Every structure is written in structure tokens, then in C-alpha cells.
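I have a structure I would like to understand better, so I am pasting it below and will then ask my questions one at a time.
For this view, one protein chain was removed and the others were kept in their places.
As written, the chain order gives the labels A and B, with residue 1 at the start of each chain.
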Amino acid sequence: MNAIFLTLSAVTVLGAVLAVSLRNLVHCLLALVLFFLGIAGHFFLMRADFLGAVQILIYIGAVAVLILFAIMLTRNIAGTEGARRALGGAWWLGVGVSAALAGLMIAMTRRSELASKMPYGATEEGVVKDIGKLLVTDWVVPLEIMAVLLTAALIGAVVVALEETKKR
Amino acid sequence: MPDGVALTLSVLLPIGIVLGVFLTIFALLTWAERKALGRIQNRLGPNRVGPFGLFQPIADALKLLTKEDIVPQAADKVVHFLAPVVTVAPAFLILAVVPVAKGFVPVDLNIGVLFALAVSTASVLALFMAGWASHNKFSLLGAMRAVAQVVSYEVPMVLAAVVVLMAAGTLSSVGIVEAQRGFGGWFICKPWGLVGFVIFQLCAMAEVARTPFDLPEAESEIVAGYHTEYSGFKFALFQMGEYVAALTMGGITVTMFLGGYLGPGSDLPKIGWLVSACWFFAKLGIIIIINIWARGTWPRVRVDQLLGFAWKMLLPLSLVNIVAMALWHFAPNKIAGWLVSAALLVAAIFGLVKINAGKAFEKRSYRFIS
Partner (left out) sequence: MSVPLGYYLVLGAVLFAIGLCGALTRRNAIAVLMSIEIMFNAAVLNFVVFWYYLHNGALTGQVFALFAIAVAAAESAVGLALVIAVYRHYKRVDVDEMRSLKG
């Protein structure tokens, strides 16, 4: 398990690092897809099969395509992105802050006693039937709220991005 | 033999067998399709390269392998190289959950069908990568249309699969096949199963961009769409990806609606696996024949007709299908269940066709012909 965990983590971290540092946006997106695949791999490794499949379905199948269309529709009209700098003005401040946050979080996890817990011996797989049952019995109100939220997001996204037709 | 070697072999052997069998079927499929299309179009099809043109796939492969690999100068090299790879990979990955014979599925995932649907949605990226990387307006246009088409037809496909999952109660592909045991147990024999099969087959044809939905690569319309700038082996990979994806989606259709490897004689003790494999490939052959027949018979649809068909016709029909299945399942006795669900589906089909039909053509009047 250790070797698989290290490989998957290396792929995930590589994808994330490339996604925030590459200059060409489409290459960033492909690195992001690699990152999503790494996270899905971690879900499969932790026997959360349904979540791994949902991760692939939603993130790679839908969110990545959405970002792709947005990149397509907001391309710079006057030439490519190459001439501009990829990073903002005080980029070293951003890097410093995130490095400090990472250091703080890692130090806190090292200190806690939870850090050395191992998973249970024979873990049950997350059976889809049980998740479905939970969704319609215990968590039916969040499910309905989620449906309303998704509908609102769908309609809102379409309305916001619609071309305004000039009415005379 | 030592433990590690046995483990490796038990993983590699099914993969090798499935890959070998399906690649051979792919090669034969290209030949069969060209022959069948030729016959439908009143011509002979390839008949030069061997008896009945049987070596035509080998000739095609050799030609494509020895062609020069041209990459446009302004193209994005990395993405241009990766696009054929990302096309082919999902097509083969789904084969891992298709049960080809009794007790013979490479990986029996608990979420088999969901995995297949998720991986088939991931193939959208490859289309866009190919169109974008070629730095060519026609390619980009073909890629955008292909992405719109694939994304639109995913929704009715998943909803048509939901009906089968409701009936089988499990997402595992082997479980779905086992739930279709018994005489008349195939899901296509039930009213909601028939409608679901038609919806799923149409959506599968649209997902792999076969005619009549092959607008993304229409030769007479936008040169070759998103694979205009590809030549040689990369073009061969695109073709292979498309055909193997058609085969794989056919395999999923057979598993979900036609009873997989079940048939009389598939439970025999010694040779049961062979009989069940023959049944599976016979049913897959029927799906392939339907695909080729549709390709030869129907004209290509326009892009607005394409998207309208998915959103205005197939999506409401698949939602009504789910309701019809629920009515069938919870009806007090069988006859009532059959009648009610069949009536609901027929009414829905009529209603939707009525709503979506354009104006009827009025009788034309010509000026100089009385």
C-alpha cells in the first residue's frame, strides 16, 4: 500500500504544482485533470468506490469541460498570453503565505495523537445501496436543498453569461 | 508457481485475452462495415486484397503506419501528441467491467456500470484537445460541436441506465446480468426496457460520433473535423478509438438490456463458459449489425436537430421511462403493471413527437407548371 500511496500522492502533487505554475492555460487545465485523477485514485485506495467514480464523472467529465469552454470564450483577442506575466505583482507574498500555512498545518498534525492511527482491519466498502438509502431517509432535506441549489446555479449561470440583447 | 508470479499472471492474463479478442473484432469490424456499407449503397466494398477483401484491415494498418507524421508548425506539440492517447484510453478502460462470459470479467467492480459511464464522460476532453491543439479553425469548430454533442447525449444515456439499475438493484455489471435470468427476463422484453434500450443505443451511437450523429468528423462538411491535422499512426489511433468505443458501448448495452452472456446452455458445468461467450458475442454482433445498418440508411442530422433531439425528445422520454418502470414495479398485479407502463410510454412518445414536430410542408406551387 505504501508504494501505491506514494505514487498516487506524487501524481496528485505534480498535477497541482503544474496547474498553478504553467503559463499556457490549456496546459494548466490538463495538469488539473491529472490532479483530479490522482484524487480519484486516492478515493479508490480508501475503498470509497462510489466517491471515486463520482469524482471522475463530475470533475473530469463536467467541471474540466466547463473550464475549457471558459478558456475558449475568454481568450485574449490581441495575440496570445505569452507576452504577459503569469504571476501578479507581489507573488512572493502569496508563496510565502501559503508555505507558512502549510508549515503550520503540518506541525499541528504532527503534534496530534491522531496522526498515527491506522485504519480498521477489515473495512467495509461503501455500498452504493446504503448511500442511497441514507440519502433518502436521513439526509433527504439536504438532498432536496442540493437539488434547489443546483437548479439555481444552472439558471443563474445561464442568465449571467447570456448576451444582453439591446432592446430598442 | 510462486505467489507473486501467480498474482501477476492472474492480472495480466484476462487483460491480454480481452485486448486480443477485442482488437481482432475491431479489425474484422472495419472490414465488415465497409463490405456491408458497400452492399447497402449498391456497390461491392473492398474485394481486392485477399479473399473477399479480408486482408483489407491489414493493408489499412500498414498504410497508416508507414505514412509521414505531420504536425502543424503552430500546433501545441504536447497536447497534439496526447489527444489520440486520451481518445483510445477510455474506450479500452471500460472493457474492464464488461462480463464477456460466465465468470469472466476482468475486474468485478462493485460500481461497474457507474465506472463505465464515468469513464465514457471523460472521453470528452480528448475531442477538445485534438481540436484545440491543431490550431485550425475547422478543427476547433468540429471539436466544439463534438463536445456539445457528447455532453448533451450523456444525460439521457445515464437516465436510461438508471432504469436498469432500479430493476437490478446493483451497480455491478455481473449483478445486472444475473438479474436477467429466466425466460423473458432480459430487460429488453419489458416495456420500459425496450424504450430504455432504444434510448441507450441512440445515445451510445451519439457518444462515439457514429452516423447519423457523426457531425464532428463529417467528411463532406468540415473537412475531417477535429482530426483534420492528424496523419499516419495518430489518425489510426483516432479510428481505433472510435470503433473500439462503439464495440465497448455495444458490450455495455448487451450487458444491461440484452442479458449479457445468458442464454440456454450457459449454465452447463464444463463448457458453460464457452456457450455463454458465444451468446455474448452473438448479441454483440446483433448490436453491431444495427449500428452498421443505421449508418448506411440514415442521413446525417444537422447540429441543431442533433441537440434538439437530445434535450427535447430523449431527455423527457427517459424521465417518463423511470416513472413507467416505477409503476410497473409497484403495480398490484403483473397485467396491470404491463398495461399501465406500456400505455404511459406510448402516450409519452406520441406527445413528444407531436410537440417536437415542425410544421408540415404545405403543398408547393410552381409558377410555370400548372
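As a convention for this text, a residue touches a chain if its C-beta (ideal position, glycine included) is under 8 Å from a C-beta of that chain, and two chains touch if they have at least 3 such contacts.
The structure presented is a predicted model; accordingly, all values stated were derived computationally and were not measured.
Asks: Give the labels of the shown chains that the missing chain contacts, considering the complete complex.
Replies: Looking at the entire complex, the absent chain's contacts are A.
Asks: At which residues does chain A meet the chain that is not included here?
Replies: Contact residues on chain A toward the absent chain are 1-2, 5, 9, 12-13, 16-17, 19-21, 25, 28-29, 32, 35-36, 39, 42-43, 46-48, 50-51, 54-55, 58-59, 62-63, 66-67, 69-71, 73-74, 76-77, 81, 84-89, 91, 93-95, 97-99, 101-102, 105-106, 109-110, 114-120, 123-124, 126, 130-131, 134-135, 138-139, 142, 146, 149-150, 153-154, 156-158, 160-161, 163.
Convention: only the chains that are shown with their structure count from here on.
Asks: Where the CA atoms of chain A average out and where those of chain B average out, how many Å apart are those spots?
Replies: Inter-chain centre distance comes to 29 Å.
Asks: Spell out the residues on chain A that touch chain B in their complex, using ranges where they run on.
Replies: Contacts found on chain A: 24, 26-27, 30, 33, 49-50, 53-54, 56-57, 60-62, 64-65, 68-69, 72, 125, 127-129.
Asks: Could you pull out which chain B residues touch chain A in their complex?
Replies: 76, 78-79, 82, 109-111, 114-115, 117-119, 121-122, 124-125, 128-129, 132, 144, 147, 151, 154, 169-171
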